[in-house]
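Everything on this sheet refers to the single structure shown next.
The complex appears here without one of its protein chains, the remainder shown in place.
Here is chain A:
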C-alpha cells in the first residue's frame, strides 16, 4: 500500500520588501527578475525530501498585515523573512515577529528566521540580528536563524531542511 504523503504547511511572513516571494520562486526554480510587491498571497506546492510542502507567502505591506491571521490555521512551520540590510526597520521587524509568536494558532509551529539579502553590503550578521530581534527571548517555539540570499540561492535549502527536520521529528515520529 502506498504510504500517505506527508504534508507540511509552511507560512512565510515578514515585512514588505524582505524577499519572501523571491525566496519562494527561487526555491521553486522560477525566474526572480519580474517580482512585484505582493498584494494578496501566493501558494506553491513543492515536493522535497519525500514531503509535500505547501508554502504560503502573504504580502507584507503594513496595510496587509491584518490579513495574515487568515492564514495561521494548521501551520507547521513559520518562516520569518528579514531584509538584513534594512537596518532602519529592524525594530518594526522585531515587533511584528513577537506579536506573531503570541498567536494561539501558531503556537505549534516551528520558526525559521531567514536573514535574507546577505549578498548586500552592510547586511547585518546573524549575531547582530539575533540580538536586535530578541530571538533569545523566544521560549515558546523551536527556532533557528540562518543567513541566506534569495538572489544567489545560498542557504535556502539548508534553511528549509532544518525546518523540515524539526517539524518531522515533532509530528511524524509515530509513523
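Couple of notes before you dig in:
In the analysis below, contacts are C-beta pairs under 8 Å (C-beta built on N, C-alpha and C of every residue); 3 or more make two chains touch, one makes a residue touch a chain; residues count from 1.
To be clear about the criterion, contacts and distances are computed from a predicted model.
Taken from the listed names "ADP-ribosylation factor-like protein 2-binding protein", "NEDD8-activating enzyme E1 regulatory subunit", "Cytoplasmic tRNA 2-thiolation protein 2" or "Ras-related protein Rab-21", the protein name that UniProt assigns to the chain not shown is "ADP-ribosylation factor-like protein 2-binding protein".
Taking the whole complex into account, chain A touches the unshown chain at residues 4, 38-43, 45, 64, 67, 70-71.
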